[in-house]
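All protein chains of the complex are present and in place, except for one that has been dropped.
Let's turn to chain A:
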Amino acid sequence: MGQLLEVERLQVAFRTDQGELISVDEVSFELGAGETIAIVGESGCGKSVTSLSIMGLLGAHGSVKQGDIRFNGETLTDSSKDQLRRLRGSDIAMIFQEPMSSLNPVIPIGEQIEESVRLHLKLPRKEAKALAVEMLGKVGIPRPEAISKEYPHALSGGMRQRVMIAMALVCQPKLLIADEPTTALDVTIQAQILELMKQLQAESGAAILLVTHDLGVVAEMADQVIVMYAGQVVEATDVYTLFRAPQHPYTQALLKSIPRLDEHNRARLPAIPGAVPSLQQMPAGCRFHPRCPAASERCEQEQPQLMSAGEGHRVRCWIAASAEQERVDYAAVEATA
C-alpha cells in the first residue's frame, strides 16, 4: 500500500552565476494520510526547498534534478506544469511563514479565498463566497461576513495566518504543507494557530508536512520527524524516539541547546560550534564532521548513507550505525546462546 506522499532520494539544484548548486540531496521520507511529519533543521538546511519542490514552486532557477516525489500514486516529478497546477490549492495546499506579506494587499481577503474555490471546485461566485465566509468562521475569525470584505492590512498577523489557513484548507486538501507557520507570530498566537491546525486536521483528515526549526512545535504537532542538516536528512524517526533517544550527534546537540526551565545551574547553554557549511564548500565525508564532537577518521573520508538504527529509525552517522550494529550482533549472539 503506497503512502499518500513518498519522497525518494530527492535532489534539488539551483542555477546560479557560479554554476549549479545542489541545495537538497538524498532526501527521502514517507507520509501517510492523516499523519503529521515535521522537517526540522537550521536555516538554510533545505527544509523550505524540500517543501517547495513538492509544490513545484521552486521558481525559474530551481529544479528537481534526481529522485521522485509521488503523491497519491502519481509521480509529481514527471507531471506537466498544468497537472501540478491543478493539484496545487486543491489536493496539496501550503501556508507560509510570513502572514504579513503572503496575502495580496489590494484584494479583499474573501475574494482571495474565493479564487481558490472557483478555480478548483468550480462553484459559482455566490456559493464560493458563502464557502469562503464559512471557512473564515471555521478558523476562528470573528464576524467572518464583514471581515471577508476587508483588505489584509486591516488584520493582525495571527488573523492573517488564520486567513492563510482558511485559504489553504478551503478545497479540503489531502496534504497541507506548513512552512514555519508560527515563526512570525507571538508565542500565545503560536499556540492558538497550532491548536487550530490540529483541530482542522482531525476534522478533515489531511496529512500535514510541517517545516520548522522549533523543536517545541515538533513535540506539539508531529508523529514523525526528519532532521535535516546541510541539505541532507540526517535522522528520521518517530517523535518519541527523537526526544528520548536521538542517535545522530547533530540531533543530540540540537536537543541539548534548548533552554530548560527545570535546570537550576547557571551554566551557559551548550551551542553547536562552527557554522553550517555553504553549498559551494561541502565538506567531504559526513557533512557534519567538522562540528561533530565524536568525529572519527572514517567520518572525514566516507559519506554515510541513511542507515537503520532500530525499528522505524534511520540515521546518517557512522558512529550511531556501528553502535547499532554491535547491538544487533549482541542480540544475535544472545539468541543463539
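The rule is simple: contacts are C-beta pairs under 8 Å (C-beta built on N, C-alpha and C of every residue); 3 or more make two chains touch, one makes a residue touch a chain; residues count from 1.
Keep in mind that, in the parts below, contacts and distances are computed from a predicted model.
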The complex's invisible chain, by UniProt name, from "ABC transmembrane type-1 domain-containing protein", "Fluoride-specific ion channel FluC", "Group 1 truncated hemoglobin" or "Glutathione transport system permease protein GsiC": "Glutathione transport system permease protein GsiC"
Absent-chain contact - pick from A:7, A:40, A:55 or A:147: A:55
Per the touch definition above, residue among A:119, A:191 or A:282 touching the missing chain: A:119
Touch criterion as defined above, residue of A:19, A:73 or A:105 at the omitted chain: A:105
Residue in contact with the excluded chain [from A:14, A:29, A:71 or A:96]: A:96
Chain A residues touching the omitted chain (full complex): 55, 57, 85-90, 93-94, 96, 98, 101-107, 115-116, 119-120, 151, 153, 164, 167-168
